[in-house]
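Okay, structure first, notes after.
Missing here is one protein chain; the remaining ones are kept as they sit in the complex.
Letters A and B mark the chains as written, and numbering starts fresh at 1 in each.
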Amino acid sequence: MRVLLDTAMVLLVFTNLRLLGLSRINASIRTVAAQGVLLGLVALASHAGAWNARILLIAAVGIAIKGVAFPLLLFRALRAAKIRREVEPFLGYIPSVLAGVAAFLLSLGIAARLPLPGRPPSDLIVPTALTTMLVGLLVIVSRKKALSQALGYLVFENGIYVFGVGVAYEAPALVEMGVLLDVFVAVFVMGIIVFHIAREFDSIDTTRLATLKE
Amino acid sequence: MLSALVLIPAATAVLCFFTRSASLRRALLLGAAACHAGISLATWFRQPGDAWNGALRLDAIGQPFLSVLSALFLVAAVYAVGYLRRESPGVREDFLEGFRFTNAPEAVFTGCLLFFLSTMTLVILSENLGLLWIAIEATTLSSAPLIYFHRHHRSLEATWKYLMICSVGIGLALLGNFFLAVAATSATGGSVPLSIHALCERAATLHTPWLKAAFILLLVGYGTKMGLAPLHTWLPDAHSEAPSVVSALLSGALLNCAFVGILRVFQICVAAGLGPYAQGFFVWFGLLSIGLAAAFLLAQRDYKRLLAYSSVEHMGILALGLGLGGTAAFGALLHAVNHSFAKAMLFLLAGNILAAYHTKSVSEVRGVLRRIPVTGVLWIAGLLAITGSPPFGTFVSELLILRGALEQGRFWIAAMYLGLLTVIFIGMAATMTRMAQGFPPQTAGASEPREGSMAIVPPLALGLVVLLLGIYLPPPLDAVLHRAALALGAR
Partner (left out) sequence: MNASGLPALAASVLLAPLFLGVINRTKAAFAGRVGQPLFQVYFDLAKLIRKGAVYSRTTTWVFLLSPLVSLAATLVALLLLPQGGFPAALAFPGDFLLLIFVLATARFLSVIAALDVGSSFEGMGASREAAFSALAEPVLLLCLAVAAREAGRDSLTGIIGSVTGADWQRAGPALVLVAASLFAVLLAENARIPVDDPNTHLELTMIHEVMILDHGGPDLALLLYGSALKLWVMAALLAGFLLPGRTGSLVLDGLVFLAGMFTLAVAIGVVESTIARLRLHRVPQFLVGAGAFAVMALALIMR
């Protein structure tokens, strides 16, 4: 199971880097959906041998929301907004990928300074979680489309989720409730706002959201 | 008793969503606000017991903030009723760019306002860090529709920024909670309740590196919501685009709630002996916020943004006071109370000015004292209050923070603090007195209705509270603030 979990972690990092290198938004949505499914598997694999209703529920809800519901919602927004690709992000694709690698190295460094108590199911959980969060933040700040930013936020959330299900294994269910609530924000509120932006501006380009500044 | 504080507004909010009659909705709003205020007043006389299996608890830190919230909301509810009467439904014209837009349905506005109250109460009462986090997240959710009340592109932009930045912040705070859980796991090996009380009790056994990392994440996360520079960027936009009554609640109550979140984490750090470590961060975040706010205040052309940056400044003062500790920590808590009332008063007055002049631009507002005299006088009084001039309460609290710095011999910090406050005073006074004096332009809105009592009484009441706090600090409040400062490591 350890190898499986390690592999899932590396795959997660791979989806992150892929997202950074993609320009087509529907491919990006699919990548994030794949990441969502992976997360459900991570939840299962990190509790291998100790599955109970809670873990199964968390995994199932994780896959359903992050792997299915949110991507579908975004595809709908995509059709409404009639856009295909992210044009000219603030940070180009190759620098983005390099920044993603740098984020991974940084995360490894941080994780080395924060040793986990007990025996974690995988040594890669903390670095992967941090990398995913950093990549999410990078996407939020470097992409222009509101949809891409919402995707970035979801990736950021995924990073927290990885940490939550992988490390805080003893924490009360409340914390995991929090993760799901966060997804609720992403799905409903952000989805709705993206719709509003699309309707109001006939595009979901946040560079048009630049009236308010100093 | 405590669960009633949370549930009454929430239940009323649900009712509001399904009520067709506007007057009934407004009555519900006022009723819920009055109930809430009544119960919080009662807590001063009879210490309420825990609720929800100990997840809700009113302690010395929560008590003053709860009362401020109740009082502010009651006042804001009165003002909101007047505001909603003015804002007739239907298509309206934007005064800035001339396009046409509609408002969100009033039921949504009233309902979200009450949900906002319910979630903020939950933040203050939470005894569990997980619940606290959920509550702070819920404040973001319930306030986003309030900021997007006027359905046009500027408010949409403000809402998007608010959601995006605060959600990222809240996500970091969630990670901080996880880190805290890990820090506690290493100590006990067993299941970890994220109860503040329990964490404080066994703080010495917490794993220090994880606790430090958790503190930084929670500070950044909740600090985003609190508007500490450089994470404050959502704040001026949201405050300037939201209806004035919402701005008043955002500044006066919501920022305090985020501050309470930070206080809870700080409480645990102090118990774990990491007080000085945490205080270093507070001092720098504080000075940075004050400095940055000063820079943006000086040449501000929009008076609602002016007030918003002033909020950033005051949040910086709170952080600085907390960072200095001792007398200054007490001063910071008192200042939180003072600032809430003073800032809410100014935002409500800004709403009056906006209604009379139809512009947010400083240069187009002249002669407030002549056109709407009561608002004008209160505006000047508010200026004195917010800049910490005697005899207002803010003067006392800012002085206490200065004394804290001097007592510890941190003269450079004291000098920077004083210097920046002076710059801010000059900047705000120049702008705000220019608005108050002179002659109003003849053309704009000559047929506007005069200022009604619903628009005057609320800010007046708030102003009187700040004045009172400057002259006489009620002993119960003094005692509670002292106990809170003790919990935060002041001796």
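The definition used in the following text is that a contact is a pair of C-beta atoms (placed from the backbone, for glycine too) under 8 Å apart; a residue touches a chain by one contact, two chains touch by 3 or more.
Keep in mind it's a predicted model, so treat the numbers as computed, not measured.
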item	value
Among the chains presented, those that the missing one touches	A
Per the touch definition above, residue among A:61, A:98, A:114 or A:141 touching the missing chain	A:98
Subunit A residues touching the omitted chain (full complex)	2-3, 6-7, 9-10, 13-14, 17, 21, 93-94, 97-98, 100-101, 104-105, 108, 112, 123-124
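Here is the rule we go by: only the chains that are shown with their structure count from here on.
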item	value
Distance from subunit B to subunit A - Cα centre to Cα centre, in angstrom	31
Complex contact set, residues of subunit B against subunit A	128, 130-131, 133-134, 137, 140-141, 144, 148, 152-154, 156-161, 163-164, 167-168, 170-171, 174-175, 177-178, 181-182, 185-186, 189-194, 207, 209-210, 213, 236-237, 240-241, 296
Touching residues on subunit A, where the partner in the complex is subunit B	113-114, 116-118, 133, 137, 140, 146, 149, 153, 156-157, 160, 163-164, 167-168, 170-172, 174-175, 177-179, 181-182, 185-186, 189-190, 193, 196-197, 200-201, 206, 209-212, 214
